[in-house]
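Please read the structure below before turning to the comments.
The complex is shown incomplete by one protein chain, all other protein chains being positioned as in the whole.
In order of appearance the chains are A and B, and numbering begins at 1 in each one.
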Amino acid sequence: MADTILLIALVLAAGAVLLAVLRLLRGPTAADRAVALDVMTLVFVPGMVALAVFSGRKIYLDVALVYGVLSFLGVMSLARYFDRGI
Amino acid sequence: MIWLDALVCLLMIVVAVTATAVKNLVSAVIMVGVVSLLVSYLFLRMGAPDVAMTEAAIGAALTTVIFLIALRRTGEDR
Partner (left out) sequence: MVAWDVIGALVTLAGSVFLLLGAIGVARMPDLYNRMQAGTKATTLGNLLTLTGLGILMPSWLPKILLIAVFVLVTNPISSHALARAAHAAGIPLAKGSVKDALDHDREAR
């Protein structure tokens, strides 16, 4: 029961990644691609946490946390770049 | 979930090839960041959290910031 629901959730998240990559490939400006990068990061952080939960290794949570912190840094630097400075 | 790994590999190849072909350099930098995200997930999937964390630190933050500083300094973006 729970496994089936989680498999459906995983398929939906994979669809979200596909749509974000579509916007990444098509986006007319660089800012659209930055939005796609943001969405992909927000989908992959729960993916990493799910990988930690199902493999039972707690150290994987640290990777998700580090990725959240550093993607914030990357998107902020992109915003500063678009705003003529860095 | 081998199909998910295959999907991530396929997306990684597509995004990396597009990063070499796109005209706007900032878009190429963002695509390199996406490739870093996907390869970090693959490292984690293969059971190497330390490598994944290093890839996250270098690929998501350091490479993006250094490329953007270099683009700004050289004035290649306009």
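Operating definition for what follows: contacts are C-beta pairs under 8 Å (C-beta built on N, C-alpha and C of every residue); 3 or more make two chains touch, one makes a residue touch a chain.
Just so we're clear, the structure is a prediction, and the values are computed from it rather than from any experiment.
Asks: The complex has one chain that is not drawn here; which of the drawn chains does it touch?
Replies: Output: missing chain touches A.
Asks: Spell out the interface residues on chain A facing the chain that's missing from view.
Replies: Residues touching the hidden chain, for chain A, are 1-3, 5-6, 8-10, 12-13, 15-20, 22-23, 29, 31-32, 34-36, 38-39, 42-43, 45-46, 49-50, 52-53, 58, 61, 64-65, 68-69, 72, 75-76, 78-84.
Everything below uses one rule, namely that only the chains that are shown with their structure count from here on.
Asks: Measure off the straight-line distance from the CA centroid of chain A to the CA centroid of chain B, and report it in whole Å.
Replies: 12
Asks: Okay, in this complex, where on chain A does chain B touch?
Replies: Those in contact with chain B are residues 10, 14, 17-18, 21, 24-25, 27, 29-30, 33-34, 36-37, 40-41, 44, 47-48, 51, 55, 57, 59-60, 62-63, 66-67, 70-71, 73-74, 77-78, 81, 86.
Asks: Note which residues of chain B are touching chain A in the complex, please.
Replies: 1, 4, 7, 11, 14-15, 18, 24, 26-27, 30-31, 33-34, 37, 40-41, 44-45, 47, 49, 52-53, 56-57, 60-61, 64-65, 68-69, 71-72
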